[in-house]
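All protein chains but one are shown in place.
Should a chain be cited, it is by its letter among A, B and C, assigned in written order, with residues numbered from 1 in that chain.
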Amino acid sequence: MVTQTEIKKMLENGTSQVPHGEVYIVEERCKGCGLCIAFCPKHVLVQSDRINEKGYHPPELVEVPPTDICIGCGMCERICPDFAIFVKTDKDKEKKRD
Amino acid sequence: MARIEMQIGGFGGQGVILAGLVIARALSLYDGREAVFTQAYGPEARGGASASGIVVDDERVDYPYPLHPEILVLMSQEAMTTYLPNMRKGGILIIEENLVHLDGEPDVSELHKIPATKIAEELGNKIVTNIVMVGFIAKVVGDRIGLKKESIKKSVLEMVPAKVRELNEKAFEMGYNYEEA
Amino acid sequence: MPIHKAEHHPLDAYLRTERLPHVWCPGCGLGIALGAYLRALQNVGFDPQETVMVSGIGCSGRAAGYVKMDSFHTTHGRAIPFAVGLKAARPELNVTVFSGDGDLFSIGGNHILHAARRNVNITVLAINNYVYGMTGGQLAPTTPESSITTTSPYGNIESPFNIAGLMAVAGASYVARWTTVHERRLQKSIEKALTKRGFSIVEIMSPCPTTFGRRNNMRGIVDSMMYYKKYSVIKEHPNPLDGVIKPGEKFIVGEFMDAPDEPTFEDKLEELKNKEFLKTSQADRTTWILEHRRHLETLAKIIGGEQ
Partner (left out) sequence: MSNEILEGEYFLSGDAAAAEGAVAAGCKVFAGYPITPSSEVAEKLARRLPQVGGVFIQMEDELGSIAAILGASWGGKKSMTATSGPGFSLMMENYGLGMMTETPTVIVNVQRGGPSTGLPTLLGQGEFMQAKFGSHGVFEAIALAPESPQECFDFTIKAFNLAEKYRQPVVVLMDESTGHLFEKVRIPPEDEIEIINRKKPKEVPYPPFMPDDDLIPPMPIVGEGHQIHATGLTHDEYGRPTITAEAQEKYVKRLVEKIRKHADEIMDYEEVMTDDADVIVVAYGITARSARRAIIQAREKGIKAGLIRLKVVWPFPDKILQKYADKKFVVAEVNQGQALIMVERAIRKSATFVGKMGGEPHRPEEILKGIEEAYNANS
């Protein structure tokens, strides 16, 4: 796995081959269990202060890019028990355009 | 011919169930009679005792069990003790003469005796004792219950396994043609 | 920084979305297991129209109510025989039983043994959360020794089932165990189970933070998952008899049994309907049946530790 430092370097050099992901959430389904936060290998998620309509705190993105950046691994999506969070990678977007 | 009740009593292994079944089946399917076949029922069927009941009628049979059979076939001493007292007075009694010993004179209109087991043994297999008896029953009471020889023979041959058909046919004929002493 | 909001989830095509959010508690592993199943379905390309989910009773039983396919929420313990009957009627359908450890191994224990023995071509996803969750956390046939439940307040004095061992011995064609932390391997394993001909079962160890975790030193939602991460050991072809789970000790996850394909129960039922078969001699039928004795040799090898 690529280290944080390497990612930072690659991003600075503009030589990044690291896939980039965008995180999405169906917020009303989130129960704030925090598994996506705990299991994100890049630590890009934190609990937000906001509460959704069921009274849970959904996750949000950390404020410190570019090191803590989503690489679209999909861990949050697979570990989420509530079908609430998912990621789209560049690949997905390309697929969409096709 | 109104309702006629018949009972065949013996012990397990003598084939009294099959004997009753082939007779009732022949009456019902081939002789246009209404017939019900049942197996021994209630407290009288204890231990190794085994009995089959046949009720024949012109119309549909209502109560399907023999109450006081007018035709009683006995193939064991125990069956005699159990079923004879319940027999209708003046009925027809048929016994396996080597297995049943009557105490005194039963109150019957006819008494028929046959050494069915011995006949079967002479044919080579004790297992056909019941069919010897069926042949004898057909001869003795066939006309009275509306049972034709061809029908009962057909019923027997249809109900026994193919490889012993010939033996059973012989057994039936031996019983049917048996001359009482 | 807020995340992009979305109206739909990629799995929504498989879900009765109008019924979401589901009834399961925050952090419950059932949703993860269900997600893994749906992704597996998607990957193997099964037509949802020919796919059926049957559930029993308990939290896991509700899964059937969330999938957008023919689905049945039956009675306690009877999901397996319901599925057996359904498969007998319609062998071409893909039938998955999604149910819990209590439902499958306690009240329904007899059925799963016999379904495995018969090699019924169904996939069983056995969600093992150690406990009766829906009813408040009572003792289950899988509760580890010494664990606290509402009906074992002094600690469980019984031994739990080794599900993997039990299923392998009963005659299952495919037996695997993963936890909800192993989501990717779990999904691959379910894909294998779905495409495996014969009885396949994936035991999915799944946390119940609400009724088990908080009574057993896994207070937080994440703690239960971290426990699995810490104590599970992935093994290649583990011996099913080593599938015992003890509290505070490492336990094995992996594929305990992957027997070669053999005729399934449904195959044999179909064969019986074959007119030519009905006409063959008893000796020929006996030969046919004996030729298809289930993978006994493989089983003996695996349990004997040769593999």
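Everything below uses one rule, namely that contacts are C-beta pairs under 8 Å (C-beta built on N, C-alpha and C of every residue); 3 or more make two chains touch, one makes a residue touch a chain.
Note that the coordinates shown come from a computational prediction; the quantities given were computed from them, not determined experimentally.
Within the full complex, the chain left out of the display contacts the shown chains B, C. If you put the hidden chain back, the residue from C:H8, C:R90, C:K235 or C:K301 that touches it is C:R90.
Contact with the omitted chain, checked across C:F82, C:F105, C:Y132 or C:F161, is made by C:F82.
Residues of chain C in contact with the chain left out of this view: 16, 19, 49-50, 52, 54, 62, 64-65, 68-75, 77-78, 80-90, 92-93, 110-111, 113-114, 269, 272-273, 278. Touch with the hidden chain on the side of chain B covers residues 21, 24-25, 28-29, 34-39, 41-43, 61-65, 67.
Please note the rule applied: only the chains that are shown with their structure count from here on.
Computed centre separation for the pair chain A/chain C is 30 angstrom, with centres defined by C-alpha atoms.
A separation of 89 Å divides the Cα centre of chain A from that of chain B. The distance from the centre of chain B to the centre of chain C, with each centre set as the mean of the Cα atoms, comes to 60 Å.
For chain C in complex with chain A, the residues that touch the partner chain are 1-12, 15, 20-22, 24-32, 35-36, 39, 180-181, 183-184, 187, 221-222, 225-226. Residues of chain A that touch chain C in their complex: 22-29, 31-35, 38-39, 48, 54, 56, 58-63, 75, 77-86.
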